[in-house]
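Note that one protein chain is taken out, while the other chains of the complex remain in position.
Chain nomenclature is as follows: A, B and C, assigned in order of appearance, with residue numbering initiated at 1 for each chain independently.
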Amino acid sequence: MAVAVGTKHTTYREALRAALREALQRDERVFLMGEDVGRYGGCYAVSLGLLAEFGPERIRDTPLSESAFVGAGIGAALGGMRPIVEIMTVNFSLLALDQILNNAATILHMSGGQFNVPLVIRMATGAGRQVAAQHSHSLEGWYAHIPGIRVLAPATLEDARGMLWTALLDPDPVLLFEHATLYNMEGDLAADAGPVDIDAAAVRRAGTDLSLITYGGTLSKTLQAADELASAGVSAEVVDLRTLRPLDTETIVASVRKTHRALIIDEGWRSGSLAAEVGQRIMETAFYDLDAPVARLCTAEVPIPYARHLEEAAIPQPASIAQAARALLKSGG
Amino acid sequence: MAVAVGTKHTTYREALRAALREALQRDERVFLMGEDVGRYGGCYAVSLGLLAEFGPERIRDTPLSESAFVGAGIGAALGGMRPIVEIMTVNFSLLALDQILNNAATILHMSGGQFNVPLVIRMATGAGRQVAAQHSHSLEGWYAHIPGIRVLAPATLEDARGMLWTALLDPDPVLLFEHATLYNMEGDLAADAGPVDIDAAAVRRAGTDLSLITYGGTLSKTLQAADELASAGVSAEVVDLRTLRPLDTETIVASVRKTHRALIIDEGWRSGSLAAEVGQRIMETAFYDLDAPVARLCTAEVPIPYARHLEEAAIPQPASIAQAARALLKSGG
Amino acid sequence: MAQVEPAVAPVEGEHSLDLLRQMLRIRRFEEMCAELYSAGKIRGFLHLYIGEEAVAVGAMRALTPEDAVVATYREHGHALVRGLSAAAIMAEMYGKVQGCSRGRGGSMHLFDRATRFYGGNAIVGGGLPIAVGLALADRMQGRNRVTACFFGEGAVAEGVFHESINLAALWHLPLLLCCENNLYAMGTALERSESETNLAGKAASYRVPSRAVEGMDVLAVEAASKDAAEAIRGGGGPQFLEYRTYRFRPHSMFDAELYRSKEEIQEWKKRDPITTFVAAESAAGRIRPDDLALLEKEIAAEIAGAVAFAEAGSWESVEDLTRFVYSEREG
Partner (left out) sequence: MAQVEPAVAPVEGEHSLDLLRQMLRIRRFEEMCAELYSAGKIRGFLHLYIGEEAVAVGAMRALTPEDAVVATYREHGHALVRGLSAAAIMAEMYGKVQGCSRGRGGSMHLFDRATRFYGGNAIVGGGLPIAVGLALADRMQGRNRVTACFFGEGAVAEGVFHESINLAALWHLPLLLCCENNLYAMGTALERSESETNLAGKAASYRVPSRAVEGMDVLAVEAASKDAAEAIRGGGGPQFLEYRTYRFRPHSMFDAELYRSKEEIQEWKKRDPITTFVAAESAAGRIRPDDLALLEKEIAAEIAGAVAFAEAGSWESVEDLTRFVYSEREG
C-alpha cells in the first residue's frame, strides 16, 4: 500500500467512479455495460459523467435484459474484452444467475482449462432505505457458495477505490457487492489511493475480549457497536471479511484465537447465511480456543418490510450488535 | 400413520407417481405443469401414464419457459388452483428463482397477509449420473435460505409417497427435491402408505457413538457407511433431515446430546452449504455437549465433472463417509 | 342544440365527469404524495404516474369487480381507480398498519384482496407470469373473467415478457396485456431498448391481437380497452394494447432527468390528458363551467381525509414482524 501523500475528502460513490475511470483509462479492453449506466448516470449515480468521457460504446446502456447482458459480458470476456457488468441490484441478479453459475463460474473447469472468463460484475445489495421486499435482499452469501468465482464486498473508501482494478486483473469472474447504504458514505482517502489486495480479511479495530466479524454494509454499524462497548470497558476486535469467497479463514481464526469469542454480524437471513459458514469454519479450526459458542446476529427471516421501524427491527443495528456482544461475553466460561 | 396392511414392492419413481395420482384424484384443483410432463411422460418418467388418465388440461406440457410457467403456477395458486409445477432439474430452476423468491415466497408477507400462495414445486437434484457440470448441482441449500417457503427432500419410498399430499395441504409454497439417483430405488412400501408429516427429521438408524446427519441422495450412502462402521464396532446414529426448511433443530440436537459427536453429510458444495447451517445450529444449541467439533463431509468445490472417477471423487461416498466418521471419533476428548 | 343538451347531458355528462374525476383523483393524490415525500412522510422509492392518468382510468372501465388486476411499482393510479380507498393507499405509503398492505409494501406494493388487486410488483416484468397464472386459473375453473396486467414498455425487453405472452397465446388465456409505453425505462429511450419499437407489432408476432392506442386520450383508451376485454370475454384469447403515453415527472424522486430535454416534456404537457379532456368535454358541453371546481373540492376533501387517516394511523407492532411469513393456521 502506498504511503499517504495527503488525502482528499470523497464519498464511496466517487471512489467507485474514480476506480471505473482509472480502469477505462488504463485498459481499452475495459468497458462498462448495464441498465442506465450511461445517459441516466447509473441508478446510484456511480457512473455519472463517464458517458461523456468515454462514449456510448464503452459506457453501454442495455435494455432490461439481465440474463442476456450478463451472458454477453461472459462472451465478451471470452472474446478478449474486460467487461464490467453492472446489475442494478442483487435482487435482479437472480435473472442472470443461470448465466453466472452455469457459464461464468463453470466454463473454465468444464472446458479442461481452455477458456477463462475475465469478467467483473458489480451490483448493489442490502436493505436500509425502505425500498421493501423486492429491493432489499442481501444474497451475496449465495454467490459465495459458487466455485469458480471470487466475491468481494468493499466496505471502506479504500476498498471502493481499490478493489475494482485488482478484480480486473483476475483471470476469472469477480463479483463486487456494493451495499446501497454506503454510496453516500464520506471520508478522507489518500490522494494516491489505488489498487488493493482482494485476498485478505482486515482487522478494522483491534481488541481482546471478543471478535466481531462482519462485512459490507454492517461494518460501520459494527464499529459503532464496538465504540459503545469500549465505553463500557469491553475491548472488541472488528474483522472485515472483505472477500466473501474465498474466505480468509486464517485472519478470522487468528482473531478468535486471541479473543476466544466470536460474534458474526451478517445482513443476510439467518438460516443458510454466510455467517453460518464462518461460524462452522471457526468451529472446525479453533474449537478448543472457544470460550463460548460462536454467535450470529443476522437479519430476521422475513421479506424486508417498507415501514421504517419494521425494517430497522429486521436488520442488525449498532444497539442489537452491542447487545448480542454483551450476551456473548456473559455466556460460556 | 396407518398400520401396515401388507406391503408391495415398488420404486421411488412409482411412489411419486402414486402420490401424484392420488392428489389429482382427491382434489380437482390440483394439476401438474412442466416441461414434457405429458406426452413424453416426464424427463424421469415420474408422470408416465398420467396424461392418458387425467388429460392435457391437468397434465400440462409447457414450452421451455421456466420463469413463465413457474410464475404461472404462482398466479394459478393465487387464483384458487393447487398447481404442482415440475422443473426438470434444480439446475434449470435458476431461471425461475426470481419468481420463487421475489413472488412466491414474498407476496404473503408483503401483502400484509392477504395473498397466500399454495404452490408445490417439484424438481430433481444432485449428481451421480455422469451428466456433468450443468446437470449435477445440489442447490436445495440455497432454497432452504428463503423465508416464506418450505423445502422437502424425500429420501425414502414412504416420503416419496407421502410428502406430496401434505405439501398440497400447506397454504404456502412447498418445494420438493428429488435426488435423481433415487428414482430407481426399489423397496417394499405399505400397501396403504399415505400422507406423512413434513415437519420432523427422522432417526433412520439409532446409534450411540456419533450422529451422521444427512438428507436426500446421501441418506442411503450414509446408511451403508453406518453398516460398515457397525461391523467395526462403531454405533452410528443416522438422522435424515427430511425437511430442509424449517430445520427440525430439536431432533438434530437430541441426537447430538446423546452421541456428543456429529458429522454432517451434504452433497452441496462445502462453503455456504446447508451443512454449515446445521453445524452452526448444533454449536449454538449444544456446544457444551460436544466432545469434538461438528464435522462436515460435502461435495468438493468444483463444477461436477463428467468422468466417472472424478465425479465419484467429488461427491460423498460410503467409504469417504465412514472415513470421516472414524476421523471424527479419533478427534476431541 | 341548446334544447337537446339537457336531455343527453345527465348520462353523457356523468360519464365524462366520472372519467375526469378519476383522472383528477390520481393527479391530486400524487401531487400530495410528492409533497409528503419532500416532507419525509413517505419514504423509499416513489414512482409518480402523473401524465399517464388516462391509461389507468380508461383501461379500468373495461373491467368488472370479478376481474383481476396485476400492476407495477407505478401503481397508485391503478389502485385508486380499481377501488382501493385513497386512505388505505396513503396509510400504506406512510407505513401504517392501516395501509392496504399493513405498511409493509409501501408505494411499490399496494395489494387488495377485496378488489382482486394483486400488487404492486417491483421486479420489471415480474407480474406478467402471475397474470398468466390468474388467467389460467379462471380458464380451468370455467370462470369468464379477465385478468388485466399493466407493465411498462421497458418490460418488453425482459425474457419473461416473451415467455408470458407466448404462454398466454398458446393456451388462449383471458389476459389483457396493458403496455404503458411512456417512451422511457428510467433513462433508457425505447429505441435504445428495442430493435423493433412498434410494440403492438411485436406482440402481434405471437399471434396476439394487438393495437396501439392514443394513451393521452381517456376516451380512446376506454374504447380500445372495452373492445379488447369484450373480445377476451367472448373467448378470443389474450389481447395486447400499447397505450402511448408520457411520464411528466422524473422516474422516481432520485432521477436528475439527464436523458430528456425540458422542451420534450413541455411538448408532451400540451397533451396533458386532463386539461385536453376538460377542454374538449367543456366545448361539447358535457362538462359544465362549475363542474371542475366542484370536483376539485370533492377530491381535495377526499385527499385531506386520506392524509388525516394516514397521520392518525398506527405502526404495526414490531412483535408482528414475522407474522405472515407463513400463513397462520387455526389451532
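Throughout what follows, contacts are C-beta pairs under 8 Å (C-beta built on N, C-alpha and C of every residue); 3 or more make two chains touch, one makes a residue touch a chain.
Here the structure is a predicted model, which is why all the values come from computation and not from measurement.
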item: Which displayed chains the unshown chain touches; value: A, B, C
item: Options C:138, C:163 or C:222, residue touching the unrepresented chain; value: C:163
item: Full-complex contact with the absent chain, from A:12, A:31 or A:142; value: A:31
item: Full-complex contact with the absent chain, from A:16, A:50, A:84 or A:108; value: A:108
item: Contact with the hidden chain (one of A:62, A:136 or A:181); value: A:62
item: Candidate in contact with the missing chain, chosen from C:196, C:230 or C:296; value: C:196
item: Missing-partner contacts on chain A, residue numbers; value: 31, 57, 62-63, 65, 67-81, 83, 98-99, 102-103, 107-116, 147-148, 150, 171-172
item: Sites on chain B contacted by the missing partner chain, in the whole complex; value: 35-36, 38-41, 43, 45, 61, 63-68, 91-92, 95, 129-135, 300-303, 305-310, 313-314
item: Hidden partner chain, residues of chain C it touches; value: 157-163, 166, 169-170, 192-196, 201-202, 205-208
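Here, only the chains that are shown with their structure count from here on.
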item: Far-end chain from chain B, centres as C-alpha averages; value: C
item: Distance-to-centre winner among chains (Cα means, whole assembly as reference); value: A
item: Geometric centre distance via CA averages, chain C-chain A, whole Å; value: 37
item: Where chain A and chain B are represented by their mean Cα positions, the distance between them in whole Å; value: 31
item: Per-residue overlap in chain A, given as positions that touch at least 2 other chains; value: 67, 91-92, 95, 132-134, 301-303, 305
item: Overlap residues in chain C, where contacts from two or more other chains coincide; value: 101, 103-105, 109, 121, 123, 126, 159, 325
